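One structure follows; several queries about it will come next.
We show some of the complex, not the whole, and keep each chain where it was.
By written order: A and B. Residues from 1 in each chain.
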Amino acid sequence: MTGQENTANRELPYRAIRNVDLTVPFLDMNFKNPVMPASGCFSFGREMAALYDLNRLGAIVVKATTLDERQGNKTPRLAETAAGMLNSIGLQNPGVERVMSEELPYLTQFNQLPVIVNVAGTAIEDYVMVVQRLSDMDSITAIELNISCPNVKCGGIQFGTDPAMAQSMIRAIKEVARMPVIVKLSPNVTDIVQMAVACEEAGADALSLINTLIGMQIDVEHKRPLLANGVGGLSGPAVKPVAVRMVYEVTSAVSIPVIGMGGIMTGVDAIEFLMAGASAVQVGTANFVDPYACIRIIDELGAWCDAHGVRAVTELIGAAKA
Amino acid sequence: MSLVKIHSHTAIGSEIYELTFVSPVDLQAVGCEPGQFLHIRVTDSFDFLLRRPLSLCKMDIEHNLVTVVYQVKGAGTKRLSEKQVGDVLDVLGPLGHGYPLHALDRAALLIGGGVGVPPLVELARQLQKAGKVVHTVVGFQSNQHAILISELAAYGAVTVVTNDGSLGRKGLVTDELTNDFCSSYDRYYACGPTPMLQAVQQILEKHKLPGYLSLEERMGCGIGICVGCVHKVSRDGQEMNVKTCKEGPVFAAQEVLFT
């Protein structure tokens, strides 16, 4: 018997906040709360299901799925930085066929859990084929187009920083997708608003941001970059101010819903994003620090609302705008 | 995830500490495998956002205590070393898959290097308890880095080598692994720095001794959700990256690939 299963018994007491309505409308759905794990920070949910009931989440976003299986980058793939971390996983995943046959069916047992599948690739055709394949599956709530992964050489990063390329991609995807398409934006751009507006114009149903900032750490003892891949994606509390700023700017410029993320560790962090204009939030790195982070954040969100006389979490959305 | 109290914390070598704390799981009820690890936050500051993996070294089922033995490597283990008895520690685990015991084995060869030695203590205890003959070969940098020898000696013979000859024979653990010596064992269990594991794997493959290696990769989550900690293995003729935290850290030696 291994430890993972054992820890399942020790989850936080679920504090039902009776006076607060945590539901948020998202596209034509209602999420039971605005909190979902971020892609790549929750795998496909199986490990986490051993810790708590996934039905408690607003939704789940699974690891980036590509057309073919990928083994990802060499190790070390992780580095710790001040209030953050770098990763260069490089989209390791079993490929869309095995994701559909081995991973997604597992999640159907959580009958109240909207499933969002993060899609990545190298060329538009890859993305189109993955989305086409995923469209066969009714249990998928939405697609999150990862046009911004900084960890694949000559990969998706181009789409995420060039408005015209992002538009071509989105138009192609929208032709084949039978579910709503959320486009995930890269923060590594001069003008995030320009990117967001371009995506909206091209038919994105929603946006999510931010993906990781590109960073590097030098191993001074060995006189070389610490990550085998050289650069990696920076996430965690360190990036939160950049993320909040971008969410604030983007939600002022587009009318499609925006999912905010970047460094959320607590309920109050989530509230910052909601007040900046996000309709929902994703939690990434925090899951590694505290496996119960998502449900703790949901609880903290409810408790904060309760203490502040906020009856519905929707009241917070965009509240910090003049 | 549990907040547990530190029960004892003492230096047992040069920058090496033995840390005992209340087990995050009920040892009586669940039991732990030797080779599993505990994933520890050294402080709640964001300066050390990620947990540090340390191998389970000893369990005290009666008092529900677990012990890890660690070396100060960087800032995180330095910070850990400043914790006092009575302080609270945020611990996840025990996690991962440890060393399997084989019912039909009669004698086991344990091979450890440096701070790879700790998990062998609990392993030796369980092997001896299961009636196997245990022989441990351990290598250290020097006398000052030698740890856990008397603990291991309680469960069987111990051969010590050091790089500088300040304790036991001068040399590497691999020097001890002659064909003659190895032929007395049914299986080996190794833990230590990657170059050591690689050498051990090569030699004992030649000697046709099956065994297990405990791998060390940088970990993020420790529970299989970040895919940061992978190592290359070969299964059914296919090379693939598997998560050392979830499928390991202990792997059958024959499937582990080093590049």
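As a convention for this text, a residue touches a chain if its C-beta (ideal position, glycine included) is under 8 Å from a C-beta of that chain, and two chains touch if they have at least 3 such contacts.
A quick note: this is a predicted structure, and the numbers were derived from the prediction, not measured.
Displayed chains are single representatives of each kind; full-complex composition is A x2, B x2.
We take it that only the chains that are shown with their structure count from here on.
Centroid to centroid, with C-alpha atoms defining each point, subunit A and subunit B lie 35 Å apart.
Every residue of subunit A that touches subunit B in the complex is listed here, in rising order: 1-4, 6-7, 10, 40-43, 47-48, 51, 63, 71-72, 75-80, 82-85, 87, 89, 92, 236-238, 285, 287-292.
Interface of subunit B with subunit A (complex): residues 1-2, 24-25, 30-33, 36, 41, 46-51, 76, 92-97, 217-231, 239-241, 246.
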